[in-house]
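Once you've had a glance at the structure underneath, I'll fire off some questions.
Only one protein chain is missing; all other protein chains are in place.
Note that the chains take the letters A and B in the order they are written out, and that residue 1 is the start of every chain.
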Amino acid sequence: MTDTGYVRSELVAAKPAPNPTSGAVVWAKKNLFATPMDALLTAFGVLFLLWVVPPFFNFVLGHAVGPMGTVEECRAITAGACWAYVYNEMEFFIYGFYDIPQLWRPNIVFALGALLFVPLLIPKLPFKRINALLFLFVYPVVAYFLLAGGVFGLSEMPTEKWGGLLVTLIISVVGITLAFPLGIVLALGRQSTLPVIKTICVTFIELIRSVPLITILFMASIMLPLFMPQGMTVDKLLRALVGVTLFTSAYLAEVVRGGLQAIPRGQYEAAASLGLGYWQRMYFIILPQALKHVIPGIVNSFIALFKDTSLVYIVGMKDLLEAVKTKNDSALEWQSANTATTGYLFAAIVFWAFCFSMSRYSMFMERRLNTGHKR
Amino acid sequence: MTALDAGPTEAPRTFFFNDPVIRGIVYQIVVGLILVSFIAWIIGNTAANLAAQNKTTGFDFLWKTAGFDISFSLLPWSRASTYWQAFLVGITNTLLVAFIGIVVATILGFTIGIARLSSNFIISSLATVYVETIRNIPLLLQLFFWYFAVLKTMPAVRDSYELPLDSFINQRGIFFPQPLPDAQFGFVWIGLAVAIVGVLVLRRWARKRLEATGQRFPVFLTSLAVLLVLPALVWLISGAQVAFDPPVLGRFNFEGGVQLPPEFLALLFGLSIYTASFIAETVRGGIQAVNHGQTEAAQSLGLKEGDRLRLVIVPQAMRVIVPPLTSQYLNLTKNSSLGAAIGYPELVNVFSGTALNQTGRAIECIALTMLVYLILSLLTSAIMNWYNARVTLVER
Partner (left out) sequence: MSEPSQTTAASGQATRQDKATSTKPAIEIIGMHKWYGDFHVLRDINLTVGDGERIVIAGPSGSGKSTLIRCVNRLEEHQEGQIIVNGVELTADLKRIDEVRREVGMVFQHFNLFPHLTILQNLTLAPIWVRGTPKAAAEATAMHYLERVKIPEQANKFPGQLSGGQQQRVAIARSLCMQPRIMLFDEPTSALDPEMVKEVLDVMISLAEEGMTMICVTHEMGFARQVADRVIFMDQGQIIEQNEPEQFFSNPQHERTKLFLSQILH
């Protein structure tokens, strides 16, 4: 051994870090007071919270009038949110003008929907295919006849009477379900080598994406009846659905196109070399991979659609937001300084709860897909 | 068939439909025919429906007197104006709220996007709460909130809240003094223009000097000083005066000053706050998309933090941020059509609403309205394509 050599005779055992690396103080030092600037920002943030949180808390809970309260309490100068108003109008907010003795019908529809939809979202559960087929094809028929009635001795319930959260959910779920196949066809058409088909698809997609939904709903509301043969009337709900579906399909087409482009060329070539025809290639090889890739994008489109259903007031439907607005403006017996604010707050909470949970779900799927990809 | 099967083989005959070219042409003809006949059917129905309702078509109505009021307009407007002028008023009102909204949403969105990446727990949490709350609530609901729950519950004109600088807020919006600069004030504008040109020249010179001699020049501070001092000096020397026309409570309303109606304010607040939450996410994603190795490489070369951001990180982040940012701008412009729901006289409200109802020319009005949005988005995507072609990273 020369003089440069060195051999460690005894290994150094791990020892704890000199300064504690966890604990509240260390955490605060690192995340709140790392630099003087940080400390200043922290102080600023805390002051802001002190300014905003207590009044908000007092309005929503502290000074609020509970569900069992009276309008007199709501009219008190110090009163906060008037939850009694929301509680008393809840049926209208959820079902619109639906006949009250018949509310069990939408309730069954809600329950069935949840029963079929929730398992679809959980990747681990089996029978996805049957579940999806039931949800996409059987459930809508059952739901429609349950809600509309006119068969099996159920009293007839015209769509004008439907409203509130019921309509919001119907339009968003039916809209996305119908827009989905249309979006796939448009995306495939856009990728097509046939110029006529490609042009048609590109024109449709870009035209729809460049105008606001509100103008498409105007069109559905005013022009759709003109387009139909004379004497044929188009149900308001149907008008809303047509507008929303066309609009969403253009956006979904772009989402799906992203997925198609992410599939490596080798997959197309391998499928072709097996002798599969165009539709077989798409159905067995390309689309299953592409759609799996874009599940987060599809969920995001659904969130956007869910929020956009608030615009169907244009065609005269009373969705959740429009139902709340109607009562805010017309429920004179509940008039107070905070009635409208409470109503909007309620609608906001409902919309938020739906959208937020969906966006978390989309993030969850994204993480799942990413890790699945690396393996 | 194998090579052993000697003997004359017939030229393979293809059934004509198995030729991919012919098949493609057939498909296209079929789809084309279906589409054309569908459109023809719609046109036929529409014509029959219109005839049955005794309605005429055409754009001649554009030159007729509109005869309705528009509450807020940058262009001169009276009841005697034509529908064409109403169309233009609608467009300018849309562009006005979209432009201001874009400026506000950009500032707010960048601030919040950067705040979300802050190492300070409180700041990043506040930004997260903002984004997750705002983007999960429909814009229309937010507009209703601002309009009906906030601005419309302001006190009546008589009991207006007084704001600083002779401004007032009440049910009818915000009133503030209108600055009335005198003729001398033109010199201040000239001074400002000279200062801006000076700053541009200074930046070029500083860059040249750095490249020539290696000496840094404090460009930012100097520019700031030039921009502030020069116009101020001109103001003092020229003796320019700015008079203010404050709003004064008259018999029924404030007189004088500038009024921003609650419809405009609610739409502006709603659009800016809503779009900012999306811009914040775009900005965060763009900054995070720059590989951490870039920061490390810049650090190991000895670049200081400011230079690191300016020369290495921001140019790369902007490539990622700009395309989705433009589509957010476009979304904001399209979303400004929701102003129709709270009575702001933008394009959809004025033209697809009032004008359509008065004239009954549904197809014409809706088509013209859509055309405006179509042109706006075609323009934007043309600019975007040009930008993308310019900044795309060159790869093998």
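Assume a residue touches a chain if its C-beta (ideal position, glycine included) is under 8 Å from a C-beta of that chain, and two chains touch if they have at least 3 such contacts.
Quick caveat, the model's predicted, so the values are computed rather than measured.
**Student:** Which one, B:N45, B:S238 or B:Q294, makes contact with the chain that was left out?
**Tutor:** Reading the full complex, the residue touching the unseen chain is B:Q294.
**Student:** Which residues does chain A use to touch the chain missing from this display?
**Tutor:** 1-12, 14-19, 21-22
**Student:** If the missing chain were put back, which residues of chain B would it touch?
**Tutor:** Considering the whole complex, chain B reaches the absent chain at 210-216, 291, 293-294, 296-304, 307, 311-312, 315-316, 319, 391, 393-396.
Following the convention adopted for this analysis, only the chains that are shown with their structure count from here on.
**Student:** Roughly how far is chain A from chain B, centre to centre by C-alpha average, rounded to an integer in Å?
**Tutor:** Distance between chain centres: 24 Å.
**Student:** Once bound in the complex, which stretches of chain A touch chain B?
**Tutor:** My answer: residues 30-32, 34, 38, 41-42, 45-46, 48-49, 193-197, 200, 207, 209-215, 218-219, 222-223, 225-230, 303, 307-308, 310-311, 313, 321, 325, 328, 337, 340-341, 344, 347-348, 351-352, 355-356, 359.
**Student:** Of all residues in chain B, which touch chain A in the complex?
**Tutor:** 24, 27-28, 31-32, 35, 42, 45-46, 48-50, 52, 118-123, 126, 132-133, 135-141, 144-145, 148-149, 153, 330, 334-335, 337-338, 340-341, 348, 352, 356, 362-363, 366, 369-370, 373-374, 376-378
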